[in-house]
Structures are given as C-alpha cells and as structure tokens.
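Of the protein chains in this complex, one is absent; all others appear in place.
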Amino acid sequence: MQIVVDLTRCQGYAQCVFLAPEVFTLHDQEALLYQPAVPEVQRERARQAAAACPVQAILLGEEVSPGAR
Amino acid sequence: MTAETLLERITDYTNRPDPWPLYAELREAGPVVRQADGSHLVGTYHEILALLHDPRISADPRSRTTPSPEPAGELPKPPFLRLDDPEHHRLRTLAMRPFGPPHSPARVDSLRGEINRITAELIESLRGRERVDIVDDFAYPLPVTVICRLLGVPRKDEPMFREWTDVIVAAADIGPGEDTHQQDKAAMQARQEMGHYLLDLADQRRGRPTGDLLSAFVNEPDPTQRLTPDELASTAVLLLIAGHETTVNLITNGVLTLLRRPDQLDVLRREPGLLPRAVEELLRYEPPVHMRERYPLADVDIAGSTLPKGAPVVLAMASGNRDPARFPDPDRFDPTRSDNEHLGFGSGVHLCFGGPLARIEAQIALGALISRLGTATLLQDPPPYRANAMLRGPRHLPLEFAPD
C-alpha cells in the first residue's frame, strides 16, 4: 500500500500524525513528512488517518505494478 | 414565521430532536440571516468555512460590542478555545506539547489499549441486562474515564466536576439575546472552583510526575514553554470539559443513528473496516457540536451581506454539514461517503483540539457495540434530549436487548 499526501491541500491539522504516528510526522510546527510505502502493520492506522484528514488530502492505494496492462 | 426568529426556533428545546428542517429554512433564507436581536446566523457550508478561516473573525467574547458591550472587566480571559491568534496559538501550542505532535505524536495512539480495556469493562457490565441507557451506562462513563486518566484527575471526583461542568456548559450555550447575567455569574464561579481544584491536583504532581497532562504542564522545565497558574487552570478546565461533554454525544448519536438505519448497521457489521469513515460520516450527519459564536473585528462582507463589527455571528456548522450545495444527498447517512470534508470538528485554527481522541473513542466504542446492536430496539424515539442547543445530544438513550 502506498500513500501520497496532497501537501497543497494540507493545512497542518496533523490529525494523521495523531492516528498513525509511525507513518506521518510533523517536522516542527507544520511541515508534514510521511512514509510513502506503508508497512503491513500500519495499514489500518493509515486508513484511519486518511479518513480523518479534515481536507481529505491523503490518498491510499496500490502503485502501478511494472508490466501491468 | 420569519427568518428573523430562526435562532430562537433552532434553540427552542421543543425543536431539539429535529432541528434539520429549521437548518434547511436557514440555508434557504441565507447565506446570512439577520436575527431580531442584531446577531447574524450563517448556515451554508462555504460561507461557514470562509468565516472560520477569516482572520478578521474573532472567537473572543470580549470582541462583542453589540447589542450590548460586556461591562469592562466583567469577563475574565477565556480559555484558548475562545481566544484569537497570536495568544490562542501560543496557549494551544503549549497545551499540545504533552498531548500531540510535534512533541508527543504518539500520546493519543498509545491510549488505544486502555480505551479498549475500559470499553470492554463497560460492555461486560451490560451483559445480561435487558434494559440499558446508552448514555449513563456507556457513552458517558467511557470518555469521562479516559479524560480522567489522560489529564490526571481522580475518577471518583466525577460527581463534583460534573456539577461544575453542567453550570459552565449551560452558560456557554447559544441562544437569542435573553438576560444570561445570573447564569454567567454562576459559570464564572464554577470555572474558578474547578480551576482551583485542577491547580491543586497539578501542584500535588509538582516534582512527582505521574505521566498525565497535569504532571506534564506543571513540570515543564522550560519556563518559556510553561503555562502560568491561571493559564493552566483555564486550560485544564477546558480539556476536562471538552474531553467528555462532546464525545458522549458522538457515541450516543452513533448508536441512535445506527439503530434508526438497520441497513447501515448491517453494512458496518459485515465490514468493520468502514468504521473510521462511518465515524466521519457521523460527525457530518449528527455532529456533537451544532454551532459556534463569533464576532467580526471589522465589517466583513460575505455573500452579499455585511457582518457588522462586534455583532455576534452564529455559525451553524451542523447546518453546513447538511448543505446540498456541498454534500450530495446530505440527509442520507452514508458511511461509504467520499469527499467528506465535514465541519463536525470545525475548521481553521480552532479545529477541535481533542478530535483525534474523540475519533478513537468513538471507533472503539461503536466497534465494540455494533455486534450487540442487532438484537437491540430503541425504547423511545426520539429520545429525551439534553437542554443544550450547542452541544446537542440525547440525555438518555434507553434500549432493550433481546435476551441472549
């Protein structure tokens, strides 16, 4: 499972950091960093984080697999 | 009836069970609807969102100048919920240090185990009972127990702080311009007593931290990052009250909504992975906080109207959550709804401080209950509601469980 955050939408509410602190971190007050590749054990938390984002900036999904048609 | 009386009707207790048609009327008459007392009511999503992000809109009741300016010195400095930046930002950031990111990012997540345990105990206590009041037996004790542990307040003191809380919450309610002087005085007294009580608790932890927020506040080593005693008292009062008064509504509204929609209850029982989104949809569909009051610091033009400087503006977020201009089919409860940027926790700099904790509590509470709700019936629909219009939720939610 991969994550991408639309950081132009992100307003630094950090709800994702509360709910999945191993996946999302705040760098100082407002800058959001995250693990794009979500480890298996963190998936449920990542889903909760995506659902809770007040500006719905978090997209979860599978990446394109090479050779896929 | 004229739109001028909308706030009066929305806050009228007889309309508590079903304010939604009034909100529709408000959106229809709006976006901005002037009330007879000179305040303004806003119920459309985009305008509410814009005002919540407008730096000229104050949350501080001391910014109110009409219809009657508050007598000078009468209003003490409010907690950060009702302060503006930069002071709001400073205090909220200090309060956040032991609670959330960037300093304590894992704090709320680390409470999951404990919340699960408390929930399991409460569920166990319901076992074998045919009649249950979801509020008194489940939705109230859960968040109270959690906030007590988190803050460092003895659970046994609940009857005492409950009294203070009731007085403070009643005075903070929104209503058309009636005389609230007596109520306000009582609330000020209650705030003071509750503040002293919490300061005492904090003092007992000075030098002897017990891993809770009061200990963290009082033992902060950096003097520039430390709350003053007054700030600590008002912040602790705010966190203790907000930590349970709203979550009880969220959980109770959740149970009520699911019992009214057995099809959606079935969906959630089959697909518990939908719970996080179901809680977001609850925050939209039946939010625990229905409105907030604000005061323009300048004349503010919005949607063809002018909000005059200093005159109260009531933002009906619950109405914005049902605005068809923003949410397709807004009166439908749909846990699979995408694009759900609801106003259940507000928006902008005042976005609910404890939202993440409330979410986890609601997810765990509803997750634990849904397996049992299949055999439950509502004994009273609509249930009796609390008096409060701003913090709207059932006072009781009596259910009957079919015997196992």
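What to note about this one:
Note that the chains are named A and B in the order they appear, and that numbering of residues resets to 1 at the start of each chain.
The rule is simple: a contact is a pair of C-beta atoms (placed from the backbone, for glycine too) under 8 Å apart; a residue touches a chain by one contact, two chains touch by 3 or more.
Heads up, the rule we're going with is that contacts and distances are computed from a predicted model.
Taken from the listed names "ABC transporter permease", "Putative Sarcosine oxidase subunit gamma", "DNA ligase (ATP)" or "FAD-dependent oxidoreductase", the protein name that UniProt assigns to the chain not shown is "FAD-dependent oxidoreductase".
Hidden chain, full complex: it touches shown chains A, B. Within the complete assembly, B:58 is the residue of B:11, B:58 or B:119 that touches the hidden chain. For chain B, the list of residues touching the undisplayed chain reads 49-50, 53-56, 58, 60, 84-86, 89, 296-298, 300, 309, 348-349. Although one chain is not displayed, chain A still touches it through residues 1-4, 6-8, 10-13, 27-37, 59-69.
By definition in this document, only the chains that are shown with their structure count from here on.
Centroids built from CA atoms put chain B at 26 Å from chain A. Of all the residues in chain A, the ones that touch chain B in their complex are 13-15, 17-21, 25-29, 44-45, 47-48, 51-52, 54-56.
By the touch criterion given at the top, residues 93, 100-102, 105-106, 108-109, 273, 276-277, 279-280, 339-341, 345, 347, 351, 355-357, 359-360, 363 of chain B touch chain A in their complex.
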